[in-house]
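Mind having a look at this structure? Questions to follow.
Here the complex is missing a single protein chain, while all its other protein chains stay put.
Right after this comes subunit A.
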Amino acid sequence: TKLSTVSSPLSGRGLTETAYNDITHYNNFYEFGTDKGDPSRNAWRLKTRPWTVSVEGLVKTKKTFDIDSLMKLRPLEDRIYRFRCVEAWSMVIPWVGYSLSEFIQQCDPLPSAKYVQFLSLADPKQMPGLGESSIQWPYSEGLRMDEAMHPLTLFTFGLYGETLPNQDGAPVRIVVPWKYGFKSAKSIVKVRFLDKQPRTTWNDLAPDEYGFYSNVNPNVDHPRWSQKTERVIGASLFHQRQSTLMFNGYEDQVAGLYKGMDLRRNY
């Protein structure tokens, strides 16, 4: 469905957008299968209406938001962001949404809340991939409060001016453009405010490979993939490589969040 959107100063300029077909057919969404093509084949089973997002943990009162009211909470903005997967490939995606901070304000978190946890849907009836891999569902991701409140962190409902295709995390997902893609939880049903760092799915699976922060960083090597360069999705065979930028190109905006931290240790 077409969405009415407004422009945003936080949207990237001069970036070549990845083709819609690639954004919607090359996905990591293990709830629908581990192959990159599985989500586009299987995600039609996902029912995105009715859909609610419940808010719990360190908040004044527990709340449940209906997806349609969330989409009307603030004007939807076009935000063109770089997207970098930890597997060393990248896209440029024109997302639609508003800053997560706007939503968090509606949640009334207590001052003691230091972290936000996002839990994705895990329904075997709709998600045939749940049994395929040895992951503890539901998918869980989290951010430090200041990261979640950063204006770049996007509460996302669409791409290319339309509602999110199911395989891209419909009906609502997070996008944190300076972090590896797996930090950006999809198909969110629960948001929890905590005083401790939450458990996160990939960190549970392989803590030496996937840190809690997982900021895009060409200088911190991944044990599996070099992170110095990336393969641009949609480019031709011999023109796919490009250098990876610190914080995925958002260094000016977000480096301050990590001042004084050893990024090698807090990878």
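In this section, contacts are C-beta pairs under 8 Å (C-beta built on N, C-alpha and C of every residue); 3 or more make two chains touch, one makes a residue touch a chain; residues count from 1.
Here, contacts and distances are computed from a predicted model.
According to its UniProt record, the chain left out of view corresponds to "Protein-methionine-sulfoxide reductase heme-binding subunit MsrQ" among "Amino acid ABC transporter permease", "Chemotaxis protein X", "Protein-methionine-sulfoxide reductase heme-binding subunit MsrQ" or "Radical SAM-linked protein". Interface note for the absent chain: among A:26, A:98, A:155 or A:250, the touching residue is A:26.
Interface note for the absent chain: among A:14, A:223 or A:260, the touching residue is A:223. Along subunit A, the points of touch with the absent chain fall at residues 22, 25-26, 30, 34-36, 87, 89, 132-135, 205-206, 209, 221, 223-224, 226, 231, 233-238, 240-241.
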